[in-house]
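Below: one structure, written as structure tokens.
The complex appears here without one of its protein chains, the remainder shown in place.
Entry: chain A
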Amino acid sequence: MPQIYYTEDHEWIRVEGDTATVGITDYAQEQLGDLVFVELPEVGRALKKGDTAVVVESVKAASDVYAPADGEILEANASLSSEPALVNSSATGDGWLWKMKLSDKSQLDGLMDLAAYEKHTG
């Protein structure tokens, strides 16, 4: 069973082994509104926790999405280049943003689980 974590910045992180898939939550996509562009990271890029990994742009504004932990980009969701609205229609599914290899999984300790996140946004 993959483990899913949530951050205070409204990202979700699904961890399988030392690979993490990262996206923004449904709550976040709703706040942002219709996305028109997603600036994706290059495969192989090294990230430090807190680095801007992706920029999602709505009609009105650009918002940073941060790396939840140190690691390296394994894959970016190329579908978003032509269809950024996938993040709106399926934030936790087809609208995932990137996959990364985690350098230190323990950096995710202390992040929220779904119940805690729901309380956070409640």
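In this section, contacts are C-beta pairs under 8 Å (C-beta built on N, C-alpha and C of every residue); 3 or more make two chains touch, one makes a residue touch a chain; residues count from 1.
We take it that contacts and distances are computed from a predicted model.
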From "CoA-transferase", "Peptidyl-prolyl cis-trans isomerase", "Sugar ABC transporter permease" or "aminomethyltransferase", the hidden chain's UniProt protein name: "aminomethyltransferase"
Identified contact with the non-displayed chain, of A:9, A:26 or A:57: A:57
In chain A, positions touching the absent partner: 31, 33-34, 36-37, 39, 55, 57-62, 81, 84
